[in-house]
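Can you read through this structure? Questions will come right after.
Every protein chain of the complex appears in place save one, which is left out.
Moving on to chain A:
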Amino acid sequence: MTDETRTAIRAFVVENFLFGDDSHPLPADLSLIDNDLIDSTGILELVSFLEERFAIQVADADIVPANLDTIDRIAGFISRKQAT
């Protein structure tokens, strides 16, 4: 899990869920669900991005808040996937 990974995820979230508004503080532990930044549609966009950008395969069972609700969790999920 690197800062580069977090930066890439953050950039994706800002671009796609905040419509480019980078003034949002967006801390790495902010819940994307509780803050209404991501829904069923958004998660599919995020998963497609992760699969392409980080060359990982996301299983349907992986699509749970425990893996994808915050930037930190997403970065950790990518690390675990890349390690397997």
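Just so it is clear, a contact is a pair of C-beta atoms (placed from the backbone, for glycine too) under 8 Å apart; a residue touches a chain by one contact, two chains touch by 3 or more; residues count from 1.
We adopt the following convention: contacts and distances are computed from a predicted model.
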Per UniProt, what's the omitted chain called: "Oxidoreductase", "GNAT family N-acetyltransferase", "Putrescine transport system permease protein" or "Ester cyclase"? "GNAT family N-acetyltransferase"
Which of A:13, A:26, A:50 or A:68 sits in contact with the chain that's absent? A:68
From the listed residues A:23, A:40 or A:84, report the one that touches the chain absent from this view. A:40
Determine and list the chain A residues touching the chain excluded from the picture. 33, 38-45, 47-48, 60-61, 63-65, 68
